[in-house]
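The structure's right below; bear with me while I get my questions together.
Every protein chain except one is present and positioned as in the full complex.
Our next item is chain A:
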Amino acid sequence: MPSEVRRVGQISRGCRGEPSRPIALGDCPASRERRDRANHYRCSMTSDSTPVLRIANVTKRFGLLVANDSISLELGKGEVVALLGENGAGKTTLMNILFGHYVADEGTVEAFGRMLPPGDPRAALGAGVGMVHQHFTLADNMTVLENIALGTQNPWSWRLDRSGARARIRQLATDFGLAVDPDRQIAALSVGERQRVEILKALYRDARVLILDEPTAVLTPLETEGLFRTLKMLVARGLSIIFISHKLNEVMAVSDRVLVLRGGRLAGERITADTTRQELAALMVGREVMSPPVAPVVRGGELLSLDDVSTAARAGGSALDHVSLRLHGGVITGLAGVSGNGQAALAALLAGALAPSAGTMRLAGAAVSDWSPRKALEGGIARIPEDRHAVGSIGDMSVAENVIAERYRSAQFSRHGFMDWKAARAFAEELIRDYDVKCPSPDARIRLLSGGNMQKLILGRALYPDPVVILANQPTRGLDVGAVAYVHRRLLEARGRGAAILLISEDLDEILALSDEVRVMFKGKISEPSPRGERSIQQLGELMAGHGMGEAADAA
């Protein structure tokens, strides 16, 4: 790190006159320097008491789901606060409230001592809060300069003041180590460079607070280091940063303070220097695991196996990379992992939507060929898709039309190309009764049902009559507690009947409660299984972060 930056940093937050050393990337124990840094922060807070950003008691509900439950956050000048939490913990909701995309049910947002009016996206930007989104918001066919200056010019001016803008961008770029040529097209830039453009965009608009949403998700390790250097320069100049992440080592490396969100609640707040990765991991995934009564496992035969299977990538996630997996009857295999590590590809593979590009997939001992959703259904695979709205149901069709979608060609529902709607309606009524679905009639459009009721129907459709293999991909995401328990009970019943179940979930509690063996997915590879109760949450968290995954760990 250049020396002048250290000097500036010292001025801005030093109150003991002791230079703070830059922090190395990676795991780093709470060292003496770091404690000093935290102390600097504490005394700077006392000397400069107004926080640049204050979120006070923000609550946001979506129906029964409480996405943010009375969350408060204060950000001091020159401070880096990490917002840590799993997917669905409420980080994004909180930021959407800050930027006025959502209106909080309760609570207030203040920037630089002034209240931000709720529901006005321009208020936060105008107050000097900039955001770098996980998915960039750049126009590919325009230059860096045009992207940065876009929207900052007077709308009545005839032309873009290119030379002025160029000089300003060059200045900012050299000040903060954000090397990028203002005249290049976005399309020609690497992902890391595009992120620099996003940061420059915020700085160009005089942002004093920068919010980075999972900024390292798309970066290589080298680019990540560069980003962290930039962040330190920004902080040294008095900017404040909120760093949203679920990666422990990065949070430890870059932040002064950590706020941990879990299930919409503030699970804890720690000074980074005073905490450990283990403590943060436990806070993030939750200590207490409620276990429903689970009968002892009766291990049946091997019903589905993957041998050295590779696939194409799916939905922006990793591809499967020489994965071997065995699913046995009567066994629930839980698959944990940070989303985007190949779960989508694995789920698509089992669902029939994706064929292996290498390796062998066997169903009941026979290798599959011409793999398709219909083949999967014929082979007795029940599929509970991750997205019940986009993939699991046809919103504008009726409940009856939806529940027969997987077997409308069977003799039960059609003859000689003509549908038997009476039978379809009777089947829908049967599912509505058996699965306790709140639904006006089989003719109601399915999009009018609540998430829980829709999921019950999808579950009923998948589990009828008696599947051999069950793929349950995020089966309880977004459901209320009652519906979650119901889905769990049905899965355990299917296990009791001897089905082989693959449970893919980002909810570790769910994985631990249901799974007879747990595997972790990271960068398209799958860990060895561990029996129920063998690996602790901390150990699983480490695996999810790519540590101890064998060769995969080297790539992390």
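Here is the rule we use: contacts are C-beta pairs under 8 Å (C-beta built on N, C-alpha and C of every residue); 3 or more make two chains touch, one makes a residue touch a chain; residues count from 1.
The working rule: contacts and distances are computed from a predicted model.
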item: Chain excluded from display, named as in UniProt, from "Spermidine/putrescine transport system ATP-binding protein", "ABC transporter permease", "TonB-dependent receptor" or "Succinate dehydrogenase / fumarate reductase flavoprotein subunit"; value: "ABC transporter permease"
item: Residue of A:Gly85, A:Gly317, A:Gly330 or A:Gly352 touching the missing chain in the full complex; value: A:Gly352
item: Residue of A:Ala313, A:Ala426 or A:Ala444 touching the missing chain in the full complex; value: A:Ala444
item: Of A:Ser72, A:Thr152 or A:Ser414, the residue in touch with the unshown chain; value: A:Ser414
item: Residue of A:Ser393, A:Asn453, A:Gln474 or A:Ser515 in touch with the missing chain, whole complex considered; value: A:Ser393
item: Chain A residues touching the omitted chain (full complex); value: 351-353, 372-374, 376-377, 383, 385, 390-397, 401, 405-406, 408-409, 414, 417-419, 421, 444-445, 447-448
